[in-house]
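Here's a structure for you.
Note that one protein chain is taken out, while the other chains of the complex remain in position.
What follows is subunit A.
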Amino acid sequence: MAVIWQQFLVSFQFESFFPLLAEVGVILTLMTALAAWNYIRENKFWYYALTLVYLLSTLVVVLTNDWFFFLFAWEMVTLATTFMLAWSDWKLVRQYFVIQFSGSSILLFGALAANAFGYTEIGVIDSVPLQFLLIMGIGMKSGLFLFHFWLPPIHSEAPAPVSAILSGWVVKLGYIFLLKIIPMETGNTFLFLLGLAMIIYAGWQALRSADLKIMLAYSTVSQLGFIALAIGTGGQYAFYGAVLHIIAHGFAKTTLFISSGIWQREYGTRIIYDFKDAVSRRPITSAATILSFASLAAVVFTAGYNSKYLIKSAQTPGLLTTAVFFLLGLLSFLYAGRVLYWLFIKDQDYSTFFADLKQGFNHYQIYTHDILALLTGMLGIIVVGFWPEMPGEILSTLVEKDFHLLSGLRDILIYLGISAYLFYNNRGFKVEARGNLSLENYLQLFLNFLYGLSRKSVKFDTEKIFETFFYNAIFNASKKLHDFVYQDFTMQLLWIPIFMIVLLLWQQIYSYF
């Protein structure tokens, strides 16, 4: 026991960006813990016990360089967050567990392969196939493109503080791991392309959602795309950009999910068209929402601007790069701006604003804990916005970096014009709220597609999909194999002479190969 404990202590590395990231992780967890104090009503003790387990194991995941402790701690993170979902629905626990377990088995395989090829510690990995295997391994856990399918349903259905934990920090762990293994000089083209696909696809989906939490979950995928793209680019500033973006998006998304919980309690709905008089009901929550969306949309003087500028500046300069990043920025601005438009501008009556504000007719009580959590998030966004070099040595070269605030301001004004024009002409992109977004529906769609290849679509009983899919398809297939192997007793006994003959003639058989 003593040996393993020593190994555990030795495996921590306090170099590079990782202590900084660990600190941010702690701050974000404390924010969610504050917000959960009034949101979680039952079994509070267990919730905080799980939060503690989660907090300690994320620290290990971020800081360790030993494969065993890394995988172990990540598994503990998964287990802790899995059981946190139980405050919403046990169904989510089961789905999340199955998905995360399959993800971690790929990761385990990748880690062992890396170990077998001589990378005994977590560090830069030069071989491209191994990089590919490990990217696939974290893909399911961190929602890379095509593996992100589970992320919107589960992040939107979870309790608000848990969504904040999941979206704000748990999915980032994969990218922090990639920061350790992808070589800074070369990057990884595959990761770059995946990131690009994620930004565009999930951004488009975020633009088309009417439900606040689903929109936030899709925007998480889209912003994770920026991180993947940055790590895939390679180069010093791209990596700094990725680190800053992990931090900036962590603060913004945690704040947004906490405030989304408050909005949900306030209005009893998550559909953004129904929010009226938001500012006069809850001014501080509104301010936090606006500031965090501004950070997502990369408005100047927020954290998001700095990180996205760094990522942009790390690309090879040229007209194509400028155009592509202009359009990507426009997409982020559009989906962030659209929610703000519906929440605070469209159909709002500000004529009796100050009277309403004094009256304070909010439905859901204003708790100090919530306010404190939101203020921490806002403070984080503003501090990183004005002071990107942050404490410590590692990002200190950013002091000399010119962030071109004026061109940023020019871009924001152009975006504002375009989006105002688009919102005015398209009635704010009003789309119907989608029906129940859940993994069962996805499975049903998939099965319908398969079935529809031969016939008309039929309705599957998705409640029992676990039962029907596994225990009719798999069950029957294995039953067939079983019946094929299990002949009657005399046939079974015949295996003995057959086996002995094979053994005796094995030399001859072997020589044929």
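The working rule: a contact is a pair of C-beta atoms (placed from the backbone, for glycine too) under 8 Å apart; a residue touches a chain by one contact, two chains touch by 3 or more; residues count from 1.
Everything below uses one rule, namely that contacts and distances are computed from a predicted model.
Note on the omitted subunit: UniProt lists it as "Multicomponent Na+:H+ antiporter subunit D", one of the names in "Sulfite reductase (NADPH) hemoprotein beta-component", "Multicomponent Na+:H+ antiporter subunit D", "Autoinducer 2 import system permease protein LsrC" or "Oligopeptide transport ATP-binding protein OppD".
Remark: the omitted chain is touched by one listed residue; of A:Arg41, A:Arg427 or A:His482 this is A:His482.
Although one chain is not drawn, the whole complex shows that of A:Leu9, A:Ala116 or A:Leu406 it is A:Ala116 that touches it.
Considering A:Trp46, A:Phe72 or A:Phe132, the position touching the chain not shown turns out to be A:Phe72 (whole complex). The omitted chain makes contact with subunit A at the following residues, 1, 3-4, 68, 71-72, 75-76, 98, 101-102, 105, 108-109, 112-113, 115-116, 466, 470-471, 474-476, 478-479, 481-482, 485-486, 489, 492-493, 495-496, 498-500, 503-504, 506-507, 510.
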